[in-house]
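Below is one structure, written out as structure tokens; the observations come after it.
A single protein chain has been removed from this complex, and every other one stays in its place.
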Amino acid sequence: MIGAVQVPVGVAGPLAVNGQFAQGQFYVPLATTEGALVASVNRGCKAITAAGGAIVRIVGDEMTRAPVFKVRDVTEALRVIEWIRAPSNVDKLRRAVKQTTRHGELLRIDPYVVDDNVFLRCAFDTKDALGMNMVTIATDKLADIITAELDVQLAALSGNLCVDKKPAAMNVIEGRGKNVIAEVNLPRSVTESELKTYPEQIADVHYRKNVIGSIKAGSLGFNAQAANVVAATFIATGQDVAHVVEGSTAITSILEREGQLHASVTMSSLPVGTVGGGTGVKTQQECLSMLGVAGGGNPPGTNAKKLAEIICAAVLAGELSLVAALATRDLAKAHTTLGR
Amino acid sequence: MIGAVQVPVGVAGPLAVNGQFAQGQFYVPLATTEGALVASVNRGCKAITAAGGAIVRIVGDEMTRAPVFKVRDVTEALRVIEWIRAPSNVDKLRRAVKQTTRHGELLRIDPYVVDDNVFLRCAFDTKDALGMNMVTIATDKLADIITAELDVQLAALSGNLCVDKKPAAMNVIEGRGKNVIAEVNLPRSVTESELKTYPEQIADVHYRKNVIGSIKAGSLGFNAQAANVVAATFIATGQDVAHVVEGSTAITSILEREGQLHASVTMSSLPVGTVGGGTGVKTQQECLSMLGVAGGGNPPGTNAKKLAEIICAAVLAGELSLVAALATRDLAKAHTTLGR
Amino acid sequence: MIGAVQVPVGVAGPLAVNGQFAQGQFYVPLATTEGALVASVNRGCKAITAAGGAIVRIVGDEMTRAPVFKVRDVTEALRVIEWIRAPSNVDKLRRAVKQTTRHGELLRIDPYVVDDNVFLRCAFDTKDALGMNMVTIATDKLADIITAELDVQLAALSGNLCVDKKPAAMNVIEGRGKNVIAEVNLPRSVTESELKTYPEQIADVHYRKNVIGSIKAGSLGFNAQAANVVAATFIATGQDVAHVVEGSTAITSILEREGQLHASVTMSSLPVGTVGGGTGVKTQQECLSMLGVAGGGNPPGTNAKKLAEIICAAVLAGELSLVAALATRDLAKAHTTLGR
Partner (left out) sequence: MIGAVQVPVGVAGPLAVNGQFAQGQFYVPLATTEGALVASVNRGCKAITAAGGAIVRIVGDEMTRAPVFKVRDVTEALRVIEWIRAPSNVDKLRRAVKQTTRHGELLRIDPYVVDDNVFLRCAFDTKDALGMNMVTIATDKLADIITAELDVQLAALSGNLCVDKKPAAMNVIEGRGKNVIAEVNLPRSVTESELKTYPEQIADVHYRKNVIGSIKAGSLGFNAQAANVVAATFIATGQDVAHVVEGSTAITSILEREGQLHASVTMSSLPVGTVGGGTGVKTQQECLSMLGVAGGGNPPGTNAKKLAEIICAAVLAGELSLVAALATRDLAKAHTTLGR
């Protein structure tokens, strides 16, 4: 280690969040050198807050690791699948995990087979930790037991079906980290006053850009700028920044409904923690404190969940603001004047 | 702006690079709180350097912006395609771009049609700048001309076919930013001494994990940890960190050939710059200086290209090291002892 | 060859088509054992015809083959790219192609590089033939010249970047075979009388199913049943049935606009022909004759284009009908009564 780089931090907000864990108004720290980004998220926060806040819920929460095992042939693969589906075997593995971690818990193991490879996707509850370290050590233990019990060899402790830091349909479909959804219904008046355009126009741009454009591009991300907000909040709060990859697969949905604007962001894989890793650096801890989520939650796991809810709402703010800016053709102007 | 966060910086190297623009040995700054990551990349650097260095070449270099236009119906779409394919019209647009930027240059416009939407993917040479700002302003100008000449309406200045900060096959196929490839042939002796295992084993883990695992996961990233190295070098050198998304789609290839280990990383979309944005922050500029790429290059564009070559070689180092660690089952151990 | 299987053929129509090549009303032959499919397409045809017909245009038309060459290293890859971009070299290759085919014509060669592989995607105009045979023989000739001129080896005449009979973003983005779009605006009255529901409802089901559902599934197909119509028309008209794969990636778009229903299907890769292959079998030729496209067109290429326009319009009919059936919840009923 030779020193440190400094990344400027701006704040957007207040952002009203009606989550299960995050309730109230929050000021969201964004580490970025783009002034335009802070301004953009801030505008979205104003619109959401003016509409009474975003409803946010976590519909899934698990950290995964998927070791890959070599088998002699596919008949042996079938035997592994059978073994792993027996509840008594999973119980044994669950107890073994308990010896490696105080906080983590094995939830489930799903087998996948290709050629002579068996991937076992192991899902854990990691409470307030991101948990990559925890699940890697736990999976290492599981691999010992499995190779002792079955005629298989461990090829790699991570077989890329986890999926960690690679954009993948697996995570879009099954989720990884927090699977979280934020939504808001903006009255027409709020849309006009805060976003300077109409529900129909924002919905039209959303459909042409986020839907049709992303489809044509063969994209796994159906959003406008989720990665920008994820990157900025992740750096600020000491997350593993490479996980912006997972955040970039967010699915934004914006529709005009009975004159209002319905908008939501579904983030199936948002891996965050409030303990461990970069969350312990002093400046990052201050940012976590601003959100009331520094350290472990009470009960355990609630701080990380609260952080995920806030970030997801902030992503929603960024989506509304950028799509509105495109609808009113203000993007180039913002770049010119705010120096992005 | 309320202050700044500090991200610790470690250094890996020396890393021998035989690029077209980067030639010599480099010390690569990595901004990360994971000590294990620096150690991992460092090990890969040693292996590559012991083998005489990585050969690196840039096979494509362009920054893109793809506005989406509404057309009356598909007959009008055909007319837009025809217009845009006439060389005289592209020349006119090229000259218009010149009025908006001193450094940038319009290279090409490719049309794509879905329903009543025409996407025009505009590709620019942006020299040493990342160029998002530059191409956004230039495209805004182009849109004015196109809407004046044709019976179309601008729906959005970015139609998600750019593709910016969303993982997408479009960028894997056609490239965005630098399209760069690094490769190395490690003698068996170097593989054994530096990576503590055999070419056959590393190649086997690569195939099961990076190839088969990623295929089964429906992934757009066929690598082990490209995003880690991209994130750490991007934060250190003041890049737009959300672009780690593009970096995560790297295609790693590792094969045993005549007793040696052939390894490469193909990064079709690595958007980097050495001027503008976060490159101007003092600590980040120091990191750029360490690599000899601070500010604009001479001739223009060469500094950004050199930076891309170095980062790609560093990603290759990270791939070799992690796949080798998985082959020797050292991943969990590294997490335990190096506190990732 | 031991004999033949018989596949029942039904007819849907009349279907009004306002294409560039297909103009008038058509009866579309569907080879299928599902009575429900014929009834479904027929209902869509009635709606489209009642609305004055579908506007259809071909926005791209080329058949591709992409050989893969091994190169010594990436510096050699750069040399290949340069060579292939020189107009004089492409001219030489174009002339060479002329010696292998009377009808075909080389349009363009696009290079792609990964590791030590250079893929050259060669695009041809194949007139009324599907042209796989033609382009394979032509590409074999090109490969001879390229390996003689450059320090490369042919690894495989098809490198899977063609992309033939595999679902791929490459074809969605760049197109293969006919890139064709059909659209229609259904008045509210027609929607109600023929599809038994309202524009808003059909658009709502489209968005939830074809857009959101397909996104969540990590799908490359954003439609309801394009493959059904492609398979049935392809068997009936003697096409290569494995190409239903390409057809399945159709992008359907259905929106309520000013009280009307706007619906379209964009099929970027619909490979069809009216000469060669299965088009010569007597029963299949009768089906082609029903559509007025048996044999080569005058001028050459117009029959295949006309066939593509009709099939695309028929796919649109199938989409409208099925999405409407889902909106009114008639799918299970149709299965029960029509014995799918």
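Think of it as A, B and C in the order they're written, each chain with its own count starting at 1.
Keep in mind that, in the parts below, a contact is a pair of C-beta atoms (placed from the backbone, for glycine too) under 8 Å apart; a residue touches a chain by one contact, two chains touch by 3 or more.
Everything numeric in this text was worked out from a predicted model, so none of it was measured.
One of C:M132, C:L261 or C:L291 touches the chain omitted from the figure, and that residue is C:M132. Touching the chain that is not shown, out of C:A169, C:V190, C:L261 or C:L320: C:A169 (per the contact rule at the top).
Across C:N18, C:N179 or C:N228, the residue that sits in touch with the chain not pictured is C:N228. Interface note: of A:T266, A:T279 or A:S321, the residue touching the hidden chain in the full complex is A:T266. In the full complex, the hidden chain is touched by subunit A at residues 55-57, 59, 73-75, 77-78, 81, 112-116, 169-170, 172-174, 179, 181, 183, 218, 251, 253, 262, 264, 266.
Residue positions on subunit B in contact with the hidden chain: 169, 172-173, 207, 211-212, 215-218, 220, 222, 251, 253, 255, in rising order. In the full complex, subunit C contacts the hidden chain through residues 1-11, 29, 31, 33-35, 38, 66, 68, 70, 112, 114-115, 117, 119, 132-133, 136-137, 139-140, 154-161, 163, 165-171, 173, 204-205, 208-210, 212-228, 230-231, 235-236, 238, 240-242, 244-245, 248-249, 277-278, 280-284, 287, 323, 326-327, 329, 331-332, 335-336, 340.
Throughout what follows, only the chains that are shown with their structure count from here on.
With centres defined as mean CA coordinates, subunit C is found 37 Å away from subunit A. Taking the mean of the C-alpha atoms as each chain's centre, subunit B and subunit C sit 33 Å apart.
Averaging C-alpha coordinates per chain places the centre of subunit A 22 Å away from that of subunit B. Counting partner chains per residue, subunit B shows two or more touched chains at residues 112, 114-115, 169-170, 173, 218.
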